[in-house]
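Please read the structure below before turning to the comments.
Missing here is one protein chain; the remaining ones are kept as they sit in the complex.
The block that comes next holds subunit A.
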């Protein structure tokens, strides 16, 4: 019976394997097609924005294609000069805030993380729990008293309210990220350094910090992106048009020009997104790792 069936039904194994391979290949191909089409659909608005920034404004309303018929930089020059100051003024303002924020976060969060990960002290568990508790704290809860505090200090319309907190390790998320990372480093290194007579500051600066480079890079990139994109606190603490940052300047632009100047608006929006694209391309590895480690641990 069995031999009968086999002789009828079973084709030779080689043909079967070939067919399975072909099916597998077809399925894989289909998968790629789906992934590519979906990815393209997701990026379509962005690509269209790029191409529209080269089109005259009236064409933007008629042309949904992402290949511009002509390359016209008119929107860029127009947008660059559309506000009270040329656009690079706002780019520099944003860059100042971002630069100090990155340095502040790196230093203050790394120091706190070293203490939490490596040192014994009274109240360690309590402080650590308190630190974790502030990770999810909505800024909306603290903004009013902060505003009062900073206006008492005469800091409204300066960049101090945006920068000083970064030097005080208020982004607890990054402390947590670095604590996780430092805990993964072998303690033997610290011990060896201590036998050689290193103090805690030297161990921190010469051993832990260099080994933490990936975590520091992740922190730097995330700080850059979040501060560059930040709108809420910049809107509240900076009201002097000379001190406007890129997001606040863009908001003034869209509110004053409205629907009439999509071309220049798109052009300046893309200028605003440029640095983020750059960091995204350069720092992908760190971004992915940052999300994955904090996500899993």
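By definition in this document, contacts are C-beta pairs under 8 Å (C-beta built on N, C-alpha and C of every residue); 3 or more make two chains touch, one makes a residue touch a chain; residues count from 1.
The rule we apply is simple: contacts and distances are computed from a predicted model.
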*Have a look at "Binding-protein-dependent transport systems inner membrane component", "Sugar ABC transporter permease", "Cytochrome b" or "Sarcosine oxidase subunit alpha" and point out the UniProt protein name belonging to the hidden chain.*
"Sugar ABC transporter permease"
_Options A:115, A:177 or A:212, residue touching the unrepresented chain_ = A:115
*Which residue of A:95, A:143, A:185 or A:207 touches the chain not shown here*: A:143
*Which subunit A residues would touch the chain omitted from the figure, given the whole complex?*
28, 31-32, 34-35, 38-39, 42-43, 45-46, 48-49, 60-64, 107-108, 111-112, 114-116, 119-122, 124, 127, 130-131, 134, 136-149, 151, 165, 167-170, 175, 191, 194-195, 199-201, 204, 225, 229, 231-232, 235-236, 246-247, 250-251, 254-255, 259, 262, 265-266, 269-270, 272-273, 276, 280, 284, 287-288, 291-292, 295-296
